[in-house]
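One protein chain omitted, others in place.
Chain naming follows the written order as A, B and C, and within any one chain the residues start at number 1.
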Amino acid sequence: MHSDELGLSREQLLSLYHMMTLIRGTEEQLARAHQMGLVPGPCHTYVGEEAIAAGVCAALRRDDVVFSTHRGHGHALAKGVSPRAVAAELFGKATGCSQGRGGSMHLFAPEAGLMGTSGIVGPSILQGAGAGYSFKLLGLDRVSVAFFGDGAVSNGAFHEGLNMASIWDLPVVFVCEDNMYATEVPFREATRNQNVAERARVSYAMNAASVDGNDVLAVYAASAAAVARARVGAGPSLIECKTYRTRPHAEGMRDGGYRSAEEIDEWKKRDPIANFKNRLIANGQADADAIAEIDAEVQSLVQDAMEFARSSPFPDPVSATEYIFSAQE
Amino acid sequence: MHSDELGLSREQLLSLYHMMTLIRGTEEQLARAHQMGLVPGPCHTYVGEEAIAAGVCAALRRDDVVFSTHRGHGHALAKGVSPRAVAAELFGKATGCSQGRGGSMHLFAPEAGLMGTSGIVGPSILQGAGAGYSFKLLGLDRVSVAFFGDGAVSNGAFHEGLNMASIWDLPVVFVCEDNMYATEVPFREATRNQNVAERARVSYAMNAASVDGNDVLAVYAASAAAVARARVGAGPSLIECKTYRTRPHAEGMRDGGYRSAEEIDEWKKRDPIANFKNRLIANGQADADAIAEIDAEVQSLVQDAMEFARSSPFPDPVSATEYIFSAQE
Amino acid sequence: MREITYTEAAREALTEQMALDPSIFVVGEGIGERGGNFNTTLGLYEKYGPMRLRDTPIVERGFVGMCTGAAMTGTRPVVDFMIVDFILDSMGELLNQISKVQYMSSGRIKMPLVLRGCIGIGGAAATHHSGSYYPIFVHIPGIRVALPSTPFDAKGLMKTALTGDDPVLFLEHKLLLNKRGPVPEEDYRIPFGQAAVVRAGSDATVVALTVMAPKALAVCEELADEGFDIEVIDPRTVAPLDIDTILESVHKTGRLLIIDETFGPCGIGAEISALVMENGFDDLDAPIARLNGLHTPTPYSPTLENAVIPDQAAITEAIRDLLAE
Partner (left out) sequence: MREITYTEAAREALTEQMALDPSIFVVGEGIGERGGNFNTTLGLYEKYGPMRLRDTPIVERGFVGMCTGAAMTGTRPVVDFMIVDFILDSMGELLNQISKVQYMSSGRIKMPLVLRGCIGIGGAAATHHSGSYYPIFVHIPGIRVALPSTPFDAKGLMKTALTGDDPVLFLEHKLLLNKRGPVPEEDYRIPFGQAAVVRAGSDATVVALTVMAPKALAVCEELADEGFDIEVIDPRTVAPLDIDTILESVHKTGRLLIIDETFGPCGIGAEISALVMENGFDDLDAPIARLNGLHTPTPYSPTLENAVIPDQAAITEAIRDLLAE
């Protein structure tokens, strides 16, 4: 995918680089914090998959919405949630985006269009369809995105959600992050047809594309097209992104047995950030200085976020039962 | 489909005719009984669809198993449950195959391989796969059949069940009875791809066939092939049967609004029993006398069943709490 | 006051609110042109069209999950399950998503979602069409549960459901659907958590839920002829539960019986019994009693079906036993 064809400005290209770097930097610090016991709960990183969140969300407006998964830090950051709010939430602090109620798998920031990451595999697909229903009913030109992994493809939610979005022409983009494994179960053992885009086209008559999920421009291009379709009422799309996570399923888990060191190394060579950086430089769209400047800026943002998370207070125990019901309570 | 190619004897052909006629005759009497208030609960007839149950079950052994739907009288009879046991169950009598616990939607006769009709749309698909798992694990050459309607195709159970049967090569035959409507909702509004066989092939890499569900020989041929495959361990199949119910969704329900009188009349002309009879006669495989003999035999079986049902006792109220748990209780 | 049926009353609330609030839409199987298996939406399709009366495929989990996302983004979905038994395929969405979204989002996302369906035993509907299940939703935090027993309550509770911001299970007993009763034409709401004392009395308190409320009332009217003066309370919502009204009554009568068609173990009667134990022990002149349907899957045959439901005789006996203690 050539950036010129996409009509992206240098600024936009650098902002994609910025976002991927920010996700990577934040998560590497979160992983370290997890090792140090500062993240009390589970932590699933997105390392290696940053191009997807960055590419998809670059095609969205702030008032578009995203429904995410257990591996959702990247989606949150790309949708505009601050690294401070994400880090503080993982630290279990009152200043986190869920005020400490959620942790990694329950990041909520509706003001940024992040309608939740999820501890349960599947519902994002259905809820994403539902937001599309809202926008269509209300006559708004907002778009809804549902992220999910290859592990969700065999689940009934995939079948029911894609079908509803298709028959009702909902403004939804389904983004399948096929990183080849669900925890340790290979996608090839979970299905006899790993071609998710083909399945979307045949079984649900849905517009679908399959892209290199490690190529941020490819993801962006497919997303921009899908979002544009959805926005004008032309119905839903599915984007299948082939990618790989280079860290274990979750922090603290072993990463052996189910996949080879060679496979991991192979994919590390396809690192979405390094490759994009090289491309920018090779194409003359950025020089080493510009990159270094972004890297430094990101580093300070990340440092600030971690410091913020560390120094923030824990929530007041009495808040444990607040907000179960709406204000009328 | 030519009967000669199937290698069916005259006796076998007549037995298909006998079974379809028995289903029709029993259900017409049950419908009448329902009108007279003798069937206290709901009653979904299979009138117009008899070729499917007859054709599929003719390909099965008695120790093969069938998981059925809310429209299951035909499956029960074709699998060898007596008309007496079916009729008495619908009458709510102690002599019914479920001893009065079940009624139309809960016919159980495991001794005949009928593992239950169901008041819930969907589970038959999963349970059918599970019986296949049992047979495979135990090293038995028994085969499992799951019947379901077009209405179940959009349900998550279809997606999850077909996928599991496929990846584990289970000895299961999935029989989709596409009668064009789920209650009053047309299949064409429930999906953008009504080609269920194609979906089975593409999304689940499953062996699949689409047949005229009103042609008992076509159904039999596809079933025999699918059952043979399953029996030798070659994995599951799906058979899509295009058919039509010519009575309302359930007895006592209106039948207007959602479909035209012309459509119903059109399908009545494709009656599976009348057409098969004409073909038998035209091909010289039966004469009018042989047919009349079967018709008379069926009529007396049906009369006997209704009389049996009518004169049987209601279950003892104390039996209302029996069998909740196994004998160890 | 004019009399209309329970179904008409709930439908009137729905159509009035749909006229006022364009963000309300209904989903379900056959709730479009057909008007609902139980006429819950009869005539609405013509008024509001297919986007607001959305016939669905048979995907209970799917449309509940979809409506969750819709409720999170500015609309007010009404899920019409037809029969509440079908809700079970969507329990993950209900118990893990719908009930938790307001909490997890710290109140920034509301969940104005109404889920309705018929409950109860009757008509030889057998075990897949006779469930009630409401105690499950009382156990789980984050969901409101309304159990109207009269047309008046059906309209007033539906109005409250459709104007609040919490998820509400609105459960209609199938034997009540065609019952008629007085219903005001004007707009009114019945607050959740406000029991109705349907009969004042001083000798004992009977709490009766949904279809058991009119049944218990009838028995108590008969017993009044024998000189027994029984107070009958219909909680109308079980989440929240108006325990104060029950406690006040027990304070007066000293005796309590809870009648509920559905299962006893970990049911509403158990909860009320435990709450009165904890908050009104000294008021009790006799042990609190429960009368429930038998703890068994619902059988089909009329002789069996009748055996599992508390009937007039069983209610009468339970009240006599309570008075005799």
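By definition in this document, a contact is a pair of C-beta atoms (placed from the backbone, for glycine too) under 8 Å apart; a residue touches a chain by one contact, two chains touch by 3 or more.
All values derive from a computational prediction rather than experimental measurement.
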Give the residue, chosen from C:119, C:195 or C:288, that touches the chain omitted from the document. C:288
Sole touch to the unshown chain from B:84, B:106 or B:199: residue B:106
What residues on subunit A make contact with the chain left out of this view? 40-42, 92-94, 96, 98, 100-103, 105-106, 118-122, 151-152, 154-156, 182-185, 189-191, 257-258, 314-321, 324
Please output the residues of subunit C touching the missing chain, sorted low to high. 60-61, 85, 88-89, 91-92, 95-96, 99-100, 103-104, 127-128, 131, 133, 135-136, 138-142, 239, 241, 263, 265-271, 273-274, 277-278, 281, 286-290, 295-297, 299
Absent chain, residues of subunit B that touch it: 65, 67, 98-99, 101-102, 106, 108, 110-111, 115-116, 120, 122-123, 125-138, 144, 156-157, 160-161, 163-164, 167-168, 322-328
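The rule we apply is simple: only the chains that are shown with their structure count from here on.
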So which chain is the furthest away from subunit C, centre to centre on CA atoms? A
Averaging only over C-alpha atoms, locate the centres of subunit B and subunit C and give their separation in whole Å. 37
Whole-Å gap separating subunit A and subunit B, where each centre is the average of the chain's CA atoms: 46
So the centre of each chain is just the mean of its C-alpha atoms; given that, what is the distance between subunit A and subunit C in Å? 41
Numbers and ranges of subunit C residues touching at least 2 other chains: 56-57, 59, 61-62
Could you list the positions in subunit B whose residues touch two or more of the other chains? 154-156, 189-191
